[in-house]
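This is the structure I have questions about; it appears just below.
The complex appears here minus one protein chain, its other protein chains still in place.
Chain naming follows the written order as A, B, C, D and E, and within any one chain the residues start at number 1.
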């Protein structure tokens, strides 16, 4: 990852901040995590709402500040601010959010680490419009858009899963596409990453396939995953139409 | 129930989350409860506002988190989040709701159980539009719509109740239909479930029939339920028109 | 009262909830109270804002919950939630109201009493539109509209009061009608109830008649109530036009 | 005052509540106070914001409730709620006001005194529109409008003050009238009351006359009040035009 | 000052309240202070936000009430409420302000001092529209508008400052006028006051002249103020155009 290189060799910019934005499930967290894992930095830390459930705003703030201050002690550090809208307790109605936490981020994203220390901050969000109106987008030095899966991508995933008859794959991909269900990290990733995808596919695609694999009367899933049987494409259609996708 | 099977056999998706949405009295809670009862999972828990009356937002949060953490200890668990809008203390005016609880749910619905543990979360709501604007719908992997009772369904219920003269059943069903009173879990349920319905019919339908059974001067209800007498269809009409159904 | 009968004989519906709505002074509280008095239930309790002046929201909540829990101990109970908008501290500007109390009511109105206990809940309100937007109307199983007094009803009341000359009664009723002052519980009540009305007539009608009875120079009221004198219809007109009825 | 008589002789209405509304300075407080003074009731109490400056909402509530409970102990009582909008801490921007106090008043205005005790509550306000939207107007049994001073009234006051030359009185009244300054309790009051008015005229009229009486170079006021000199009408005009009457 | 006289000789109006309103820097505070200084009243007190920075609303309230209660002890007192919008913590966005303090002022401005004590209250504000919507303007008995400086006034000031060449004064005044910079207490003040103005001219005018006096390369200011040199009019123009006057 080039950003990591930049932080490593950087002389003029001890602080590199980068925002990954894209719709839900497009692979932002996976991308940020793999940057952290693939780097050989001493300090890599994910800041996520999962580990702060039920804490007060000010405790969350204190935890976030603590992570930055720990990072300032290492020569090369990465901080991942995962799902920033969730860190901010954002909800569209109102909208409501924690201004205490948003002010903290606005300041931390601009505060330079001490001399000799370099820091890469990666943020992820699926609410880029909201972050922009807070001025948080502008506080990041760069913003990358993580695109969603194309129909061609979906077909490729279905082929790899190998649970449909060859002739059904096109129709299945088409049906999924119409459901507008697929949100996915696309093309620009390297092959190593695509092979990962087979093990942990998109939550929703995976779930739909799994539901279909059980068959109309249940129990067929083992046969299908072992390759002895294929998913009945009509049963797959039924499941798709059962699942109400409440639209905006 | 297929979702239960999926959770049981699942390898890729340790967390299955499913939202049942439909109008008041359509049978969502009954459906969720029967899934829980019919499963043979070690841990089945209903989270409902009834057991948390008057608690502070943060105590409610803590209780909900506790239920999830208990579930993480069993290999196969079901958590029913009943009437999510009530858990969120939602009221349309404003609207007002607890953002603390909504943030907690948003995180819990995405947090994976520890390795080897599988969890099915079923939510119910009659305010799907509100949950959508909170982003809670999207946080569930699938959403099912629980439809309301059709006129044909109502007729079938009245036949089973056997309190009207045969010739009056059509008119009674018609009258009810015009009142737009019937909200009901429909067709796709199995027979075992329909027989249940006779013992505990829809609250409102049941109440109207019960009121009519007492007759214009009271006291006739025993005779009617024992089958010796039938409900006077005109008295039934009177009761329907008395009951003011304030419309939106 | 039929609702009372229903609760008594009920097998399927241990919880009957009924909302009386109508404009101010239409006799909702009187109606609810007389149902309570006329029943022979062991537990009859009025929950009203009068006994909770100045309490905090949470104390009010606790008191309301306490009443329900006490009721669950009797086999047959009636709870009257009088002037629900006042319990909710409702005011149209904003609007403002206690969501804590409204959530409590929403849950209590649906929570079933323990097995073998039957409960009738009667609510009264003159702000049915507000209760509807809270979802409280829908939480009641039935809603009755308590109508206002017609001109014919007013005339009947004036005749019974016997303070006007026979020829003036029509004009007096007409004048009152134009003032749009009369709000009253009407026709469908039984005779026993109408005789009550003579002792405690509508607050406003009563007050106007009383003011008129004092005469232009005061002091004549005793003569009028003792029947020796009649109210001067012109003086009655003067009083009606003096009293500013600020219109919406 | 007839209301007082009514409370005294009343049998059916132990609680009489009456709202005096009119623009600022129209004499509402004076009217309410004189009713209290002229009555021979044992308990007469004014509830006013003046004696509760800086108190918390709940302390104010407690004080108001205390006054009512003290009144319930006397057989005949009068409570004056002066400047209700000020008691409610009302301000048009927002609007803001104390809902705690407004709920307290809404309940107290309807709560009947114990048997055998009669209570007259007189409220005053110059924000009748606001009180109406709170439902407080409707909570009073009657509302009287206190009208403002007419040009003829003003002239009469100026004649009584006797500080202008006879020929100037018309012009002075005219000038005042154009300034739209005069807000005053009018005609329907008795002579006894008008004679009072000479001692304590309207604050603003009084002030203007006083300013004019000092003359262009000051010091002439004694001569004018002693009748030796008259106010120079042109100087009076100057003062009127100096005083900026910021219009709405 | 005539208001002072009025308070002194007043018999009928023990409380005189007067609001000075005008745009920022028009001399309101100076005018109010000079009234206080020139009076020979025993008690003269300025209530200003400067001495209450960071205090809570209720402490500010308590301080203001204290000043009034101290004033009630002197026979003749003046209280200056300087920059009322600042006392109220007013900000146009929202708008936000302290209702606690505004209610306190509304009551204090109408509360009469004890018998025999006379009080003059002078308020100043540059947000008269805001005060009006609070009802505070109406609570003052009179409101004076303090006008801004005319071009002629500005010229007169520049002449007195004597830092421009005679021929440049017109152009300088013109340039200032176009900048719409001058806000000033005008004409109606007496000469004694104008001579004051030379020592402490308007903050902004003073500052501009001072900046110009330093010359393009700095250091010339002493020469200019000692009269040995005049300000280069072109340099003055440069400074005027540099200073960005962000317009509404």
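Assume a contact is a pair of C-beta atoms (placed from the backbone, for glycine too) under 8 Å apart; a residue touches a chain by one contact, two chains touch by 3 or more.
Model, not experiment: these values are computed from the prediction.
Novice: Of A:34, A:143 or A:171, which one is in contact with the hidden chain?
Specialist: The one listed residue touching the chain not shown is A:143.
Novice: Of A:30, A:44 or A:61, which one is in contact with the hidden chain?
Specialist: If we include the chain that is not displayed, A:61 is the one touching it.
Novice: For chain E, which residues lie in contact with the unshown chain of the complex?
Specialist: 24, 49-50, 53-54, 86, 89, 91-93, 96, 200-201, 203-204, 206-207, 210-211, 214, 218-219, 221-222, 242-246, 248
Novice: In the whole complex, what residues of chain A lie against the chain that is missing from view?
Specialist: 2, 5-6, 9-10, 12-13, 16, 21, 58, 61-62, 65, 95, 97, 99-100, 102-104, 106-108, 110-111, 128, 132-135, 137-138, 141-145
Methods note: only the chains that are shown with their structure count from here on.
Novice: Express in whole angstrom the distance between the two chain centres, defined as the mean CA positions of chain A and chain D.
Specialist: Centres of chain A and chain D (C-alpha means) sit 68 Å apart.
Novice: Could you grab the centroid distance between chain B and chain D? Build each centroid from C-alpha atoms only and quote it in angstrom.
Specialist: Those two chain centres are 59 Å apart.
Novice: Scan chain B for residues touching two or more other chains and write them down.
Specialist: none
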